[in-house]
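First, the structure itself, so that you have it in front of you.
All protein chains but one are shown at their positions in the complex.
Now for subunit A:
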Amino acid sequence: MGAVRPRISLPRSFASSMHAFANPARFLRIARPLTPVLLLSGLAITAAALVYGLFFAPAERLQGETVRILFIHVPTAWLGMGGWTAIAIASLVELVWRHPLAALAARGAAVPGAVFAAVCLATGSIWGRPAWGTWWVWDGRLTSMLVLLFLYIGYIALAGAVQREGGSSRIPAIFGLVGAVNIPIIHYSVIWWNSLHQPPSLGMGSSAMAAPFLWGLLAATLGFSLLFGGVVLARMRALLADIQAEARLRRKAQEV
C-alpha cells in the first residue's frame, strides 16, 4: 500500500558501463561512423547472399525454383520477431533504469521490425501461391505474423501520439512489455487454432536443411541483421536530432 518502491541495485560495473552511453554526445560519436559501416556491409552481404540464392543455389526437388524466395522469407521472419525482442529489451531498460536512449532504441527498432514483418508476409503470400495454391491461408504461423504486424502498427501509432502530445516515454515502453508477454500466447494460440505451415526446419543445433541452402540462408540473415542495426542507429540519430532541434527552438523562443 505504501508508495515506497524498492530500488534495484546492480553490480557497479554493469550499471556504469550501460550509463556510459547515456550521454547522447558519446553515443553519437560512436553511432555516427558505425551507421554507414553497418548499412554498407549489410547491403553488400545481403546482395551477395541474394545473388547466390537466385543464381547459384540448386533448385529444390519438390518445390523447384520457387524455393529461392526462402533467402528473403526466412531472415525477414526471424528479424520480424527479433524486432519485438529488441523493443522488449529496450522497454525493460527504459522502465527499470530510466536509460535516456532506451526509449529511442525501442522506437528505432519498431519501424524496421514492422517492415520486416510486412516483407515476410508478402513473400510468404507469394510463396504460398505455387506451394499451397493460394495467396493467403489462415494458417497459424502466417496469422501469428499478421497479428504481430498489427502490434507493430499499434506500437508505432502509440509512440508517435505520445511524442506529439508530450507524454511520458514510459507509456510505449509499458505497451512494449505487455506485447512481449502476449506474443508467445498469440503465437501458440493461432498455431493450435489452425496450421498448414511446415514446422521450422532449423532448431538449436539441428538442421533439416541441405548445406547449400543453410549457408546462403545464414549469410542472408547476417546481412539483413546488419541492415537492421544500421537502420536502428540511423533512426535513433534522427530522433535525437528532432529532440535537439526542438530544445534549441525552445531556447531561442525564451531569448527573444
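Convention: a residue touches a chain if its C-beta (ideal position, glycine included) is under 8 Å from a C-beta of that chain, and two chains touch if they have at least 3 such contacts; residues count from 1.
The definition used in the following text is that contacts and distances are computed from a predicted model.
One chain of the complex is hidden; its UniProt record names it "Heme exporter protein B", one of "Glycine cleavage system H protein", "NADH-quinone oxidoreductase subunit B", "Heme exporter protein B" or "Signal recognition particle protein". Only one residue from A:85, A:125 or A:189 touches the chain missing from this view: A:189.
Between the chain not shown and the residues A:40, A:122, A:178 or A:241, the one that touches is A:178. Considering the whole complex, the residue from A:30, A:44 or A:161 that touches the absent chain is A:161. The set of subunit A residues touching the chain not shown comprises 1-3, 95, 147-148, 150-151, 153-154, 157-158, 161-162, 165, 167-168, 170-171, 174-175, 177-179, 181-182, 185-186, 189-190, 192-193.
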